[in-house]
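Every protein chain except one is present and positioned as in the full complex.
Think of it as A, B and C in the order they're written, each chain with its own count starting at 1.
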Amino acid sequence: MPGIPNIEAVGIVIGAGLTLAIFSYILGDNPLYRAALHLFVGALVGYSFGILFRDVLVGMVWNQLQDNPITVVVPLVLGILLLFKGFPKQAYIGNFSVAFLIGVGTAVALGGALLGTLVPQIGATGRALGSISLDGLLIFVGTACTWMAFYFTARRGPGLAGVWGQLVRITGGIGRVFLVFAFGIAFAGALTASLSVFIGRIQYLIDAYWKVLAGG
Amino acid sequence: MIHCPKCGAANRRGSRFCNECGEALPMRTALRCPMCGTMNPVGNVYCDRCHARLIPMAALPSAEPEAEPEQAPIKGPSLSTIPLEEQRERAAEDKVTGTEPGGVDWLSDLSEPGVTAETGAIEEAEAEEAADWLAQLRATEVTGETEAVEEVETGKTEDWLAALREDDASKSVEARVAGADETGDWLAEFRDAALEEAEEPEPAVPVEAVDIPDWLRDMGPIGSDAEAAPPAPEPAPPVVEAAPEEPVAAPGEIPEWLQEVAPPEAAPPAPEPAPPVVEAVPEGVSSVRPLVEFPVETEISEAPDWLSELEAEPLPTPAPAAPALEGIAFAEIPDWMQAMRPRPAQAEAIVEEEPLETGGLLRGLRGVITPAFAIEAPLVGESAVPPEVREAGLSRAQLLQSLLAQPDEISQPKPLMRGPRVSERIQRWLVAIVLIATAILIVLTAPGISMFYIPPLTQPAAAPESSQRMDLQHLMGTYDTIQGLSLAPGESVLAAFEYGPTEADELNLVAEPLLRHLLGRGAHISIVSTRPEGMTVAAGLLERIVESDDQYTKDQYSLTNYRPGNATGVSQLLVSPGTPPNLILVLTAQPGPLRWWIEQTQAQGEDAPPMVAGVSAALEPAAGPYLAGAGKLKGAVSGLGGAAVYERKLALSDSDASATRQLNALAVGHTAIVALIIVGAVLYALSGLRRREE
Amino acid sequence: MDAGVIPGTFLLLLSLLVLLVVLILRGRKGPIPSVRPLPAFQDIRTEAGYAAESGGAVHIALGNGGLYGEDSVTSLAGLQVVESLADIAVSYGAPPIITVGDPTLLPLAQDVLRRAYERNGAAESYDPGKVRFVAPSPVAYAAGAANLVATGKVTANVTTGAFGHEVSLLADAGARRDLPQLAAAADPAAIGALYPTTDRLAVGEELYAAGAQMTDERRYLTSLVAQDILRLILILLMLGSAVIGFMGR
Partner (left out) sequence: MSSLIKRWIPTLLFTVLPGLVVLAGYLLPSNQTLVDFRHELVEWAVIVAAFAFLLGVFNILRVHGRQVFRRRQGWFYSLVLLFAMVAAATPPTTQAILEVVRPDSPVHKTLEDATSTLFNYTISPLGASLAALLVFTLTLAAFRLLRTRRSAGTVFFLLVVALVLLGTTPLIGLEWLADVRDWIVNVPGMAGMRGLLLGVALGTIITALRVFLTIERPYSES
C-alpha cells in the first residue's frame, strides 16, 4: 500500500467495518449493531469526559486556581456540592448547584428568546407586511394565524366569549395549514440532510474499498 | 345542578370547580368506582381512593361517553390526526401490542384471511424475538427477577414452555374434557375460532399469555384463538412444586376455571408441533428450577416490587383465605368473578373441578390459586379488609382485581383491520433496498453526467423584490461578501466549526467550497468552535483541502482550543484580544449555534464584521426566518444543493467539486424517496378504500 | 440592532412580569380557566397505568437539553411531565425509565423521582438507576435511548424535551415495537421527524403547557392565560410595526 501509512489503513478498515455494523440495523436490530452502538456511546462519553477534564476541569479550573483562585472558588464549591446528588440521602445538598444552573440557564434562554427570536421575528414579519406584496401579506397572515393556533384558553359559549372563541378557532384552523407547510419543509430538510450523510457514508465505504482492498 | 359548599352558587352538573368562587366542588363526581364505590371525577381513569381502573381497558378514555367531547375533537395543532374510529381500533390493538413486540404482526395477520405462508414464516421469526423478552418478564413475575432466568435463551424458553404445555395437556386431558362439557356456548365460540386457527399452531401463542396482567386485557383480541388462554397457568407448577412453603409466589395467577376453559381446544393441535420439543423439557425445566430456590430474592428497584408486595400483603388476611384453601365454596366467589363468567352455571361447574387438579404438573395449583382469592376477597366488601393490610398493598391488589374484571367487556374481539398489512420486515427491506440501490448509483453514474439542474449564479437584480429564487440570493450574498473582502496582511477570517462527526458528511461538503473560496482569496482562517469535536473535524477537513491544491499553504489557517459555554463562549471568542476578524463564517447543522453567532455578532454593534453561514439542509427552514431579516448575516449556503451551485460559481475542477459529484446521488435519492412515499401512500390509501367497501 | 429594541424589550418584559403577577394573584380565586386539552400529555397517565398493569415502564426521553444553556427551559418543560407523573407512577410501583442526554439534567430528573418516593413513604425503594444518562451528543443519545426502548420492558414511549431530527431513531424503535408514542417537541426539525411516527404530538409552544395539562394546577393554568394575552398584544404589535413601516416608506 504505497502512500498510506499503516495506521491509516487499519483505521480505515476499522471505520468501514463499524460503518457496516451500524448499517446492519437496516436489516433489523441485531447484535452487531448493538455492539457497535454501545461502542460508540461508550467511546463518545469517554472522549467527551476526557476533553472536558482536559480543557475545563484542568484547563480552566486548575489553571485558574493557580493564577487567580478567587474567580473559580465559587463554581468549584458549587461543583463539589453537585456531586452530592450522587447520594440519595444527601442529595438535597446539591440543590444549591442545581438552583444556580437553572437560574443562569433560564436567564440565558429568556434572553435568547426575547432578543434572538421574539423581537427580530416580530420586526421581520412587520417588515414583510410593510413591503406590500401578496407574499408579504401571506407571510403576515400565516404567522399571525399560526401563532393563534396555539391559543390555549378560548372557549365555546354564547355572547362575546363565544364569538371570540369562534374567531380563535377559525384563525387557528388557517394557522394549522401553515404549520403543516412548516412541518413538511422541516421533514424534507431533515431527509435531505440525512440523505447527504448517507451518501457520504456510502462514498466513504467505496473510498475505503479502493484505498485499502483494491489499492493494496 | 351542584351547589357550591362555600358560596352556595349553583353550578352545572359535572363542573369541577365553582363558577362563582372557584372552590373545588365535592360533587364533581360522576364515575362510581366499581371496586370501592367511591365517586370519582369524570375523566378519571383510576379511582382516587383505591386506584382501581374506572374506564374499561377496551376503550380509550375517549370512548367513554362523558369524556368524549373533551377528547374527540382534536383542537389546536396537537395534530392527532388519527381518525376517531381508528383511535378506538388502535386502542384495542394497543392492548394487544403494548408489550408484545413479536406477537403483533402475527396476531393481526392471523385475523387476515389472505395471509400467505411466507408471511407466516417471517412473522414466526419475529415471534422468536418475543421469547427473549418473555424470558425477562417471566423472571420478573415468577421469582422476582432472579438473574438466572434472564439467561434462559430464546429458543429454550420457547421450548420448555411449549414442552410444559404439551406435557400438561396430555396429563390432564381428562380433567379438561370434563370441564369442556360444562363450559357454555360462549366457549363454543372460542372453540370455533380455535379450530379455524388450528392449522397453524404457533409456538408464540403460549408466549403471549404468560404476562399475566397483560393476557387478561388481551383476552378480547386474542379471543379469536383460544389457544392463548391455556398456557398462562403453566408457569405456575414448577414454582409451586419446588417452593410449597411460598404458596403466594404467584399471586397474579389466573383463576383455575379459566385454565380449564380453553385446553380442550388447544389440546388437539398441540401434539403436532410438540414432539421435537419434548426433548428440551428436562433442560428447560432444570433451568427454571434452580431459581425457585431463592424465589424471594427480589430487587426493589425493578418492576416486581409490586408483585413482591402482593406476596407479603395477603398473609395477614386469614379469614377470606381459609375457605378458599378448603376448596372454595361457591358462595365465596367474589362478584367480580361472576362478572367474568357469562353464566353462573359454568362457574359452579368449574369451581367444582378445582380439587381434581391434583396430579401431574398441575399438582399444587390450588396453592397458587387460593392466595389469589385471598387477595381479591377483601376488595369485595370493606368489612372484609383487616386493618393491618397496608393501603399500598391493597390498592395494588385492587388494581389487579380491576384488571381481572375486564375480560367481560373486551371479550368481544374486534377484527384488527388495517387493510392488507404489509409485514413490518417487508416494508423495511423495501425501503432499505431502494435507498441502498440509490446510493450505489454514485459509483455507476460517472461524475460527468449530470442528471440534475444546477442553476447558474448570477448577479442579483438591484431590487430586493427581484424574482430570483431566495436561496440563490442568499448564495449570491455569500459569494459577493467573500469576493468583496479586502484583506490586509495580519487580518483574518473567523471560521466557526459548530458541527461534529455526525453532521460532517454533509457539512464538510458545504464548508469546502466556502473555505476554498476564502483560501483562494488569500485569507488567513482562524478556526474556532464551541464544541469539543469541532476542532478535530476542522483540522481534518482543512488538511485535506490544503493538500489538494498547491495554491493553498498550511500556514493559511490556525487552530485553537475549543471554547465551552455556548453563547457566552461565542461572545468571548468575539471580544478576544487581537485584530477583529474581517468576516465570520459559521458552519453548523443546529439552530442554536447559528443564533448565538448572529446575536452575539449583532450585539457588537455597527463595527462588527459581516457574517456568512454554511448550514445543513435540515437547518434551512429554521434558519430561514433569520436569513430573511436584515442584519449582519449577509448570505448562506445550505445543503449539498447550495454547495453545488457555489462550486459551479467558483468553477472548481471536477475533482475539487465534491458536492457536485454527490449531487447525482442526492437527486436520484430524492426521487427514490418521493417514489417510496407515493407507493406507500397509494398502498395504504387503497387498503383504506377497500376496508371502507367491506 | 435598532436603538429602540433594547428599551422596548425591557418594557415588554417588565409589563409581562406585572401581568403575570397580577394574573396569578387574581387567579388564586375566581373561575379556573378552561384550557384546550392536549391528548399528548393527558394520555401519558393512561400509559402509566398500562405500564403498571403489565409490569413494564413508560420510557420518558428528556432530550439533549442541558440546564445551563438555551435549551434549559425546554428541558424544564419536559421535566414537568416527569413531575406530574412521578407520584402516580411511584404509587403504582411502576416508575418510568427516564433518559437524559445532558448530564446537568440528570440530578434534576433523579430528584423528581426521589421526592416522589419520599412523599409516598418509600424512600428506600428509590433507585437512581431509573434515570439514565445516555450520551452527550444528539445522535448518540437518540440511538442509545432507542436501544433501551427496543430491549427494555418499555410499554410506552414518551418523548418530551429538546431534540433535533435525530429523534427519528427513537421514534422508529418505538414504531418497531408498536408502542404507543406520545411526543412533545419545540424544534421544527424534531417536529417534522416526529409528526409521522407518533400517535399524539404536542408541537412548539404546547410543550411548555405540559404542567398545566397534566396537573390542572392553577399556577400553571393562569400562566397560560398570561401567555394568551401576551400573544394578542404581540400580534397587535406586529401589525403596528407593519403600519409604521408602511408609513415610513
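Basically, contacts are C-beta pairs under 8 Å (C-beta built on N, C-alpha and C of every residue); 3 or more make two chains touch, one makes a residue touch a chain.
Note that this is a predicted model, so its numbers are computed, not measured.
The chain that is not displayed touches the following shown chains in the complete assembly: A, B, C. The chain omitted from view is touched by exactly one of A:Val45, A:Ala154 or A:Val212, namely A:Val45.
Think of the hidden chain as still there; on chain A it touches residues 7, 10-12, 14-16, 18-19, 22-23, 25-26, 34-54, 56-62, 71-72, 74-76, 78-80, 82-83, 85-86, 92, 95-118, 121-122, 124-125, 135, 138-147, 149-150, 175-192, 194-195, 197-198, 200-201, 204. The missing chain lies against chain C, touching residues 6, 9-10, 13, 16-17, 20-21, 24, 66-68, 73-74, 76-77, 79, 83, 103-104, 106-108, 111-112, 115, 119, 128-129, 131-133, 136-137, 139-140, 143, 151, 165-166, 168-169, 171-172, 175, 186, 188, 191, 193, 195-197, 199, 203-205, 207-209, 211, 219, 223, 226-227, 230-231, 234.
One chain is missing from the display, and on chain B it is touched by residues 79, 81-83, 86, 90, 132, 135-136, 147, 150-151, 418-419, 427-428, 430-432, 435, 450-453, 455, 469-471, 500-505, 533, 536-537, 539-540, 564-565, 567-569, 571-572, 603, 617, 620-622, 624-625, 628, 639-641, 663, 666-667, 669-671, 673-674, 676-681, 683-685, 687-688.
Everything below uses one rule, namely that only the chains that are shown with their structure count from here on.
Chain A and chain C have centres, each the mean of its CA atoms, that are 15 Å apart.
Residue positions 75-77, 79, 502, 566-567, 595-596, 618-619, 621-622, 631 of chain B are each in touch with at least two other chains.
Shared contact sites, meaning residues of chain A that touch two or more other chains, fall at 48, 108, 112, 115, 123, 127-128, 131, 150-152, 179, 182, 185-186, 189-190, 193-194. Of all residues in chain C, only 1, 29-32, 36-40, 42-43, 45-46, 49-50, 52-57, 69-71, 88, 91-94, 120, 122, 124-125, 127, 129-130, 137-140, 153, 155-156, 164-166, 176-180, 187-189, 195, 199-204, 206 touch chain B in the complex they form. For chain B in complex with chain A, the residues that touch the partner chain are 75-77, 79, 425, 428-429, 432, 435-436, 439-440, 442-443, 465, 502-506, 508-509, 532, 561-562, 564, 566-568, 589, 595-596, 598-599, 616-622, 625-626, 628-629, 631, 639-641, 662, 665-666, 669-670, 673.
Interface of chain B with chain C (complex): residues 16-17, 19, 21-22, 45-46, 51, 53, 60-61, 70-71, 74-80, 82, 90, 93-94, 97-99, 101, 104, 133, 136-137, 140-141, 211, 213-214, 217, 300-301, 303-307, 309, 392, 395-396, 399, 403, 424, 500, 502, 533, 566-567, 590-592, 595-596, 602-603, 605, 618-619, 621-622, 631.
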